[in-house]
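I am attaching a structure below and will ask some questions about it afterwards.
Every protein chain but one is kept in place in this view of the complex.
Right after this comes chain A.
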């Protein structure tokens, strides 16, 4: 059995395309062409050139010596924080803007929560000279002012999502509604491995460059392609999909997914979807999601704006249900402490999302000679005000 998507876009029981008929032509146009386009030599060349020259890939695989020593195991950091725009998100937006061009689209829409995906989308739209509209929850616009300013500077139009809870899930709803209203000229760049098929698979393939590079880099450093574990934080799960991708069907490599417990799983303020979610439909995908008994989608909580999505990508739902992935949840406090610790031990200030993945070592013990690769998915500049408030810096 493979942990990759099958041709209908299912990962085990999860995935598919549960979309209204109004979206069917848009999604079908993409579904019927995305694999062929990605296989084209000219596409691959353009994608790789941009990742190298514009994004700054390959990103380093860094052996974190002092951090490793503290926890008595060998910890490598995959430095996605060094990508242009400060996170792995841009790998996907570069891929999708090239896809949009080949599909003949001249208008781009995107959703964003914390603003990282919005910035990565606005960036590639500026690069290609394509119109960019970013939907963002009214609540998020207020609390993520610097990213709103960055998107504006890059020429994107920000549209506030005023419906429902006015956060990421509602921004996603608004982007989908825009796509329904503009079926011909518009491509929707989804930022994570969520949404209807083919999005989870397509986004995972664009992020797969992360594990592709690790295989080569680890060979140089450890004379082996396979680490014992790959670790990533999971909101929707795009950075996780990227670091797992080439190891999904390799049982020698353990997969660890780290979710945001918020103030504690039972606190009522959490985003730990695997623990709290039930099977359902969100944004066109069958997956695990946080919802009421009545099937109304609820608003998650995490100190990290990038992890508070009420669902999880169908790939990860399947990794959880099948037992292939080990799921760990980390509280706000443990994540903040781990971020502080990495800064002091390695001179790297991580994004708070990433800090969750770094926090597992307090409780999850590894063998001394285990090789553990963590996806350092983003840098902490965008979170500085949260760190300042939290630690009273």
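Heads up, the rule we're going with is that a contact is a pair of C-beta atoms (placed from the backbone, for glycine too) under 8 Å apart; a residue touches a chain by one contact, two chains touch by 3 or more; residues count from 1.
The rule is simple: contacts and distances are computed from a predicted model.
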item: Hidden chain of the complex, named as in its UniProt record, picked from "Fumarate reductase iron-sulfur subunit", "Spore germination protein KC", "Tryptophan synthase alpha chain" or "RNA polymerase sigma-70 factor (ECF subfamily)"; value: "Tryptophan synthase alpha chain"
item: Contact partner of the left-out chain, one of A:31, A:150 or A:169; value: A:169
item: Contact residue for the chain not shown (choose from A:53, A:294, A:363 or A:389); value: A:294
item: Residue, one of A:5, A:19 or A:154, that touches the chain absent here; value: A:19
item: Absent-chain contact - pick from A:221, A:278 or A:367; value: A:278
item: Residues from chain A at the interface with the omitted partner, ascending; value: 16-22, 24-25, 163-164, 169-170, 173, 176-177, 180-183, 278-284, 291, 293-298
